[in-house]
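Here's a structure for you.
A single protein chain has been omitted; all remaining protein chains appear in their positions.
== chain A ==
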Amino acid sequence: MSVLNPFSKLPGLNTANILLVESEEQFQQSLADALVEETAATVNVRLAKSLPLPLENEEDRPRIDLVAFIINLTSELSFQSAEASLKFLDPGYFLGKVCFMVTNARNTAVPTERLDAVRKLAASLHCPLLFAEDQTPDGVTNATERLLSILKVAAGLVPMTTALYLSSLTRCTVPPDIDQPSFD
C-alpha cells in the first residue's frame, strides 16, 4: 500500500502538478486538455481512476501539488470510489492540497442525501468543494479556471499566500441545520 506524499519530492521550477481522480474517467480527460493550455506556468496533469497509484509509475511521477476528486453525483459508485481513495493520501495533503469537484449536481434524478454526504465529507476533511458543469465547453473552462487558481496557490506559485491559508478561507462548511428536514 503506497501512500501519496506531498513533500517527498522536490518541486520543479515554475511547475504545478495536479492529480485528477475520477472513477468514470470521462470529465478528467476534457479537464486535463484544458488545464495544460495554461501558459503562465507549466501544468502537469496526472489522471487516475482511483488511489492508490501504481508503484511502477513512482519514478516518473512529479510531486503532486493538488489532488482533485471528481464526483459524479448521479452515480453512487463515483462517491464510494472517491471515499475509498482518500485513505491513500498522506495527512499532509489535507492542509489545503485536496479539493472535491462535483458534477451533475443540478440533475433532478440525484437524491439530495448524496449531495449532503459529499458536503459532509468535504467539510470533515476541511477541503473546498467545487461545483462544475461537465457537458458544455463553458462549464469545462469555468471548472479549469477554478482548479487552476487553487493549484497555483498549492504549488507555491502565488507569493504571499499558502495552500493552508487559502483553504481556511475556501473550505466547505456544513450548515448546522443540514440534518433537519426542510419545509419545501
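Couple of notes before you dig in:
As a working rule, a residue touches a chain if its C-beta (ideal position, glycine included) is under 8 Å from a C-beta of that chain, and two chains touch if they have at least 3 such contacts; residues count from 1.
We take it that contacts and distances are computed from a predicted model.
The chain absent from the displayed complex carries the UniProt protein name "Centromere protein N isoform X1", chosen from "Septin-type G domain-containing protein", "Geranylgeranyl transferase type-2 subunit alpha", "CG7048" or "Centromere protein N isoform X1". Against the chain not shown here, chain A presents residues 19, 23-25, 29, 32-33, 36, 42-50, 53-54, 57, 60-61, 77.
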